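Notes to accompany the following structure.
All protein chains of the complex are present and in place, except for one that has been dropped.
Note that the chains take the letters A, B and C in the order they are written out, and that residue 1 is the start of every chain.
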């Protein structure tokens, strides 16, 4: 089974994965592997910085980790027993090397590197203040705001400076810093983005997901707590709590779409969560049918769950072309018009004459869905019932995912019947919000204190969103009363 | 669901896919798409030649079709309404541009291009004769032998010259030629390699597999017959039979592993064939167990069939990293040792404490299987029962697949118990040869006149194998009487 | 006739050329040409920034101007009527893109670009202070110190901020800044590095040398005065004097070696200066001989002067290979040993049996001279008399030229006889210091107030050299009393 797709315009995109190794020879080689396991979180660029007790070594490149970091020459250049790395997907701004993390600066007390997964929601405001006092920015990334806050802090210690900086910022982040003294890892107060701690041969590993511990055989210790700052030095680990306590609200989209199915986040298997979602979906909206067919690859676990709950056989009715990931990135117009077939083909042997349950993980713009449904019908399917393994997305999101405009979202523009007609299916159903919480083992959503960050579905944002306040719209269309006939 | 893996040393590799379009504007753009759909048959290089009534246009490149042929600039350069293309995996010889097909030559009667999928078994012998008379070879490919046979033929017409040439060669091939007059397509007398004919907007398409008709929306007309030569000109199609009739023996490995699951070969769905194989496997060798887990991605259809027949649930117990295809091609030694985890990870949530049926499509060297099993056990599986969706491979193969040495084949070296111990499983079972024929809808193998080319399993070669006679060994180990305790 | 050599380890290297155009459409295309004419001042990298009234456009690249800036695509991207550019040779530090000028920063009042030719002698000291207050440096260039001084200045206007900055720095520089309001050009108080002002179609041009005005057909207005700051805006030109008056001391090496022979510096033709030097040399140290042969190409003008003064015919006794400039940059060891012949060959027809006056512009390490002399003798020269068109170099130099260590200088290690023996000539003579001043039209050197910066010959530095104080040594060997036999 494979992982998520990349460069699909009809999917949401995570912005980053982070990884650190402390206290292990060949730290950068391990970071390379860790980032490779986190490649689904960002395919645009990657960077690794290491430290060998004397010097910092740095390599950053546009493109995949494997293409840029797997040569012996690169790995040997990145010497040392401490290293942090980052893999990036950027939704905005130019794709330039200067926008590739980790960032590095020679501060007064020595070299300082940092990278983060997530997005700050007040970075523009702080940036303006810093430029006013003479700070010179070299990138367009919000990450650099943190760097300048650290550089200009008047605290004495590096831990003090980093604390100073993170107390100024708002948003979602899993942050890694590296200095001569060691590694500092911080998870934002709400724990919106995931971060885990592991151990390998007596050294420490910090990663966005557990699958990136598995790849090097590191043992999982625990999730980093929301609002926790972990300081790793040669003397061991220290846990600090620089924020007032607040409620955890992990991003539920990590379970639905972003994380790898073999990862565990805050103790819950992503694969099991998706299968449970498929089961809830079958309980909520099953119809008579002959086959359950996933939209590959991200719809597969939910389709298996749906098949197991409904008893309708699971079949590969859509075959995906492996090679599309890296290809046709700049297609000619005539090829672009041919659309989805570059990536998928209907498996006629499974679909012809059948009533098909088509399971997809989410519905964003609907552009791909239209083509998939058309293809399935052309292959002879008698009926097509689309089942979406998440609730309708009606709100933009500002924590490191690329939906910042409501107007691009289908569910913000149409009601359910309109969407079904638009996509061309015989029936369409989304998972309910409570169904989603049930699949996560909750009794339902607690409206007063939601257990997860579910902003794309509910418009409820756990933090201040200063820079984005004018992006949020009214009630999405699918929530409004049905138009009168 | 995804397609086959590439650059896996523990899999067999097809050597090529071929594609032709005649009588359609933008023929080369369609060939690009067709080759993209055939990318699983060869990822090393690709080439396309087109003709616009005046000139031939040529582009060849090492690497994937999408990376090299999808830009507007390349496509616009390949003008015309006739085009042929080729995608290549090479097992031997240098990976140089001069070894990329289609080959092209200015013959006395004008430009002549050709490409083929398959392998000639007497090319060395003919090559020696041609060099003796003064022919100069520019590549190390057997394909070039055909080119020189055509160039030196004393027949008057191009059809006559091609006929001359193919009557001299032995082996397996799906051959495409292009001249100013049109396209010539030939399938070898036994039909070992597949070739299909399609139609789009009144023009003709020839392709290795039906999935490459689907991608451009072409209609399937029929399989090219074994030994048939189809001549496509502006006047239409002509079917010639330049060989004496002989028995069809399509390569059964196309169904087991090479072809895409959404293709139909000689009327049989590859996906259904694989599911049937999984069902036969369950009938032949089922044991009590909790989950059926495929080795992704090629084991998936058989695992679905096994699950449906046995009633044991199908689960994604092994997660594949999408990004590995193109990456870590030159890993450092320290990364190489980490082995299979670059590509796969165990899904602990599914495996822990379970009795696992592990389904893979074939067993070649066993190197990957050892690591997969080790990983599944480390994730907590209580028992691992490996089921192979094909019979043991005990013989080399010379028709366009890269096993030419028995000594690399596990089944040629060990008996069943030795293999199970070597791989580290609690039990190991292969599909029987008759089971394989049953899955294909036969009553069993006809030993006097086998219905398929099954040489890797039986050592029965349908053609002369002049160049390779000393490659074939005695009886493989797994067929010999068990060693005495 | 050609310009100076590049990548010759036995020559001194200038560090930069600068160029600005204000008030002319296609400003960046003109800057490209200007930098091309200044290519002899630095071949390692180049950068151009332009401004079109709305946005700044930036292109920087390692390598030659022509290779990186002459394509239509690059030129069209660099829009606008204002542009500055820089071509660079770096003697220290990594050759990385981040070290390519012009530097650019978004300051509080908008975009600010700058570049300079020369070297600051107190940049390390200032840099330390800036980092202490939180400034983050992105390069290792002294130029960036000026940028941060401007960014953190509390003056209100950009002219005020730049004035603030240059009053803090010591050293030699020709500095260009660009903002939304226009261009600011500054020549250091002593005028050590050259800078000229020109005019084209009503717009202004600033350049390191007049040859870079010629290339675009711009008219020469005047040299920028030492210590002058010229502010060019849409309202015209303004001349400011931000420094207390001090004595001009242009670097005399510009005349001897760095500048192009077709340039005029402070009113003096470089070509005539070199010819005069050759004449002085003939007057001071002529011996009977048959031919005057220049070491190409920089020795040619002095050799012509020598020939005209002495009446001995000028002949091309050494032929230079044009193609060497860009080639054999990473030769194998076996090629490296073959040495100088890659670049020069003896012209036997001119040398055989002759008494040869060999004229070179300067003597630095002597490594090339040894090989040249050996080659000339092997071609049959009866006698070789080397005449150096400058005095012995005994001191390091810190104003933008790459001699910072006395120990690499032949004249710091040996007396005249030792040098002659070392190089293998029948006689060796340098130009005297007073001879050099006479060639420049002076009566001789004024020891109390030297008319030029002649530090490499005299150890007299016009500015503070804080960062380099420990680099200067005692008396060079050639000045000491002769060793007793």
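Note that a residue touches a chain if its C-beta (ideal position, glycine included) is under 8 Å from a C-beta of that chain, and two chains touch if they have at least 3 such contacts.
The structure displayed is predicted, hence computed values, not measured ones.
S.K.: Quick one: jot down which shown chains the absent chain touches.
M.R.: Looking at the complete complex, the unshown chain comes into contact with B, C.
S.K.: Just to verify: which one of C:64, C:145, C:206 or C:356 makes contact with the chain not shown?
M.R.: C:64
S.K.: Of B:115, B:147 or B:429, which residue touches the hidden chain?
M.R.: For the chain that is not drawn, the touching residue is B:147.
S.K.: Of the residues C:75, C:126 or C:465, I need the one that contacts the missing chain.
M.R.: Per the contact definition at the top, the residue touching the missing chain is C:75.
S.K.: Out of C:44, C:181, C:315 or C:454, which is the one that touches the chain we can't see?
M.R.: The one listed residue touching the chain not shown is C:315.
S.K.: Tell me which of C:345, C:427 or C:458 is the one touching the absent chain.
M.R.: Within the whole complex, the residue contacting the unshown chain is C:345.
S.K.: If you put the missing chain back, which residues of chain C would it touch?
M.R.: 1-6, 26, 29, 32-33, 36-37, 39-40, 43, 64-67, 70-72, 75-76, 211, 214-217, 260-262, 264, 269, 271-272, 294, 296-297, 300-301, 304, 308, 313-316, 318-335, 338, 341-342, 345-350
S.K.: Of the residues in chain B, which ones touch the absent chain?
M.R.: Considering the whole complex, chain B reaches the absent chain at 105-108, 131-138, 147-148, 151-153.
By our rule, only the chains that are shown with their structure count from here on.
S.K.: Going by the average position of its CA atoms, which chain sits the greatest distance from chain C?
M.R.: B
S.K.: With chain centres taken as the means of their Cα atoms, state the distance from chain A to chain C in Å.
M.R.: One centre to the other, that is 53 Å.
S.K.: Hey, how far is the Cα centre of chain B from the one of chain C, in Å?
M.R.: 64
S.K.: Which residue numbers or ranges of chain C touch two or more of the other chains?
M.R.: In chain C, no residue touches two or more other chains.
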